[in-house]
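Every protein chain except one is present and positioned as in the full complex.
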Amino acid sequence: MMASLRHSITNALRSSRQACNKPAQWQSLEQQFGALRIGSRSLSTFSNTEPNPNDDSPIVAAPPVSVDHFKLHPYARAVPVSPSYFTRTPRFYDNYLALEKLMEQYEELPVIPATAVERVAWKTLDDIRQELGEQVKASEFARCMVLVKRLNSIHPDLKPKQVKDVLDGFKRSVQPFTNTAKPIPIDQFGRACGVGRRKASSARAFVVEGTGEVLVNGKTLAEYFGRVHDRESAVWALRATNRIDKYNVWIKVEGGGTTGQAEAITLAIAKGLLAHEPALKPALRRAGCITRDPRKVERKKHGHVKARKMPTWVKR
Amino acid sequence: MSASNCLRCLVRPSAVTLAPRQILQAGAGAAGAGAAGATRTFTATASPNNQMSANRPQKLRFRKVKKKGITPQGKPPLPGERKAYRKKIVLSNNNALPVAGLETLRPNDLSKQKNVGTVMALPEDVVDALRATEAFKPTQCWGIFRQPSVLVRQETVDLIKKMDGAAADGKTLRLVVEGNRISGKSLMLLQAMTHAFMNDWVVLHIPEAQELTTACTEYSPLENSPLWSQPVYTLKLLQAFKKANEKVLSRMNTVYSHADLPQIIPINSPLIQLINSAKEADGAWAVFQALWRELNAENAGRPSILFTLDGLAHIMKMSDYRNPAFELIHSHDLALVKVFTDCLSGAHKMPNGGAVLAATTRGNSPRSASMELAIAQREAEAAKEEVIPQRDPYGKKYDDRVEAVMKSVEVLRLKGVSKAEARGLLEYWAASGALKKRVDEELVSEKWTLSGNGVVGEMERATLLTMKG
């Protein structure tokens, strides 16, 4: 009788293994791995720190064990290395103590006013807890952060490297405040191109000095937007700053619906206008023309009729 | 401001006019109903059946409860009243402020260049005449201001000058007013009519071309002719014409004798008498023909004629009427329309000079490929462009008759007003109390931009018809 399927698969596996189990293949393995190195990146699984066989130095399996390290302490009782060993959050306290020590050491250094200090994104309490794996208390963390901020306000030219290193441990790895927007250039014809988005729409507005004409996709404002409200919100950046008769705007807008397009244009014009007159930024911010509205259509979920709506409850 | 608003102004006119009688009737009705109800309850309690039922558990009477909910309060509007309310034209509003320094138009004012950008009031007799010709439309915002007034635009002055020039030479100005939505096309006709009325022209105006071609008025074939007459509409037109032009017509007498009319009109009888002879719809077309002949009489000291029509696209297509073979009748086969198209195409020459003006419309207007093409061609010709638009060789919607009619018309394209004109308009609005803002160049520029580079109607929408003030 024929063997069962399972049996045959197992056999197949074994036989293929037999077929592959030729000594030549295993021997060439290392050579092949060696050959896989492409440029500086290596596909090899061996680490690069491995002793090179071409070197004349004898291959050492492991460094000789130093016994000194294991010597008994002269005292009868072993004392932990860290003074906070028996606390609940030893690593945090170590850090805290280090900060306190630095504070003591560098208290005399001049500080700059809080407004002049460069903005830093510090790690949050959750980040610290995650990182140290300790249940750090919020109040203690707050006290710690007071120290950190005080140390950070030391004049940057005089800040010792030691302090900088310690503070780096409290900074988030990604610093959003260091991001700077690319300045929008004004081309030879006096145009500044601002880009704005809202919902699914995106608009490019070429703002140029002029007499208050606006063209949206080649049409006038009234032809393009049927609603007066949409027209107003499209030129709101100009209107809020009383610049409506000072500039001409040529807009290309696509995607989304009328409201989205109109509000995308608001943002685009505001950015273009800022390229011409950067001093208008506070005014435009007050008018709500600078912030990109991040709201989008909420996705539909399974089990729901729409994003949130649930099917009606039916008895039985 | 709310205190000065009269709440009663907001009441339906029917409610106001009918109020005393209605209240009386309603009271009587209520009294009667109450009495009847009482007797019914009385008889009901008297019947032994009902007494027994009183002991039983009560049945739920859903129907009665429901009925109570929908009992109509008050009287429903009379037939046609709703439409009349919708189409009502209010030309004045006493709550609006009188504008200081508002000048009333004089006969030559509309052709003076210095008046461009100013708002001027229409004289009262002209307003009556314009109302008779139905030149005012319910969608125009006359009811916001104390007195009907118009803005003199550059285009107005140009048009009026052309009209005057043509009339002086005994020629006819044939022109189509074209433009975007609410850019003032109908108002341009109104201004032309105003000028004509003030200068003793004879004005014949067809306010809605669609009334002629959408098969909403009666029609009948004409004898010995492939044309179709529309007697009821013709009668209405004649009466409106008489009412509007009474002053001019009263000075004119007939130069031909008209024997084939319902009433025999001898030579040298008043023209009003000729029009009055159309008492019924049956003879209206004959009277209209006679009148048209009289108006076009040469060397009889007849005044110039202004013939205007609003909604040109409606007469530039197949009408909705059908002939006995159940084929659609072309609009140009309707007699009244043909009179106009003959004038527009220049086939009929007005011996006393005048103007034929037609305005296109963007609301509820059919697409007429030929008309659009002809307008584009005329514009290109006027601008002396090298490339004149041609028919799409594979387009099927073209109409030779339409293109023949519009072969040599002029086109006046209305765009937005200039900022100076917009300023005049805004100042008038502010002086009327409709715009409570300081009118300076900034505001003018803002409104001008919001209205798509000064489209008048859009400016009105953006300024007056939004609740922001």
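Order as written gives the chain letters A and B; numbering starts at 1 within each chain.
Following the convention adopted for this analysis, contacts are C-beta pairs under 8 Å (C-beta built on N, C-alpha and C of every residue); 3 or more make two chains touch, one makes a residue touch a chain.
Here is the rule we use: contacts and distances are computed from a predicted model.
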Mind telling me which option in "N-terminal acetyltransferase a complex auxiliary subunit naa15", "Methionine--tRNA ligase, cytoplasmic", "Small ribosomal subunit protein mS35" or "Putative exosome complex component RRP41" is what UniProt lists for the chain we can't see? "Small ribosomal subunit protein mS35"
Contact list for the unshown chain, restricted to visible chains: A, B
Decide which residue listed in A:P90, A:G190, A:G255 or A:G288 touches the omitted chain of the complex. A:G190
Sole residue of A:N217, A:N242 or A:T291 that reaches the chain not shown, by the stated touch rule: A:N217
Which parts of chain B are in contact with the chain that was left out? 1, 3-4, 6, 8-10, 13, 16, 84-85, 87-95, 97, 124, 127, 131, 134, 143, 146-148, 393-394, 423, 427, 429-431, 433-441, 445
Those residues of chain A that touch the unshown chain are 1-20, 32, 35-36, 38, 43, 189-191, 206, 208-211, 213, 215, 217-218, 245-246, 248, 250, 252
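Assume only the chains that are shown with their structure count from here on.
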Note: in the complex, chain A contacts chain B through residues 211-214, 220-223, 228-229, 231-232, 235, 239, 242, 244-245
Using the touch definition up top, name the residues of chain B that touch chain A in the complex. 180, 416, 441-442, 445-446, 448-453, 455, 458, 461-462, 466
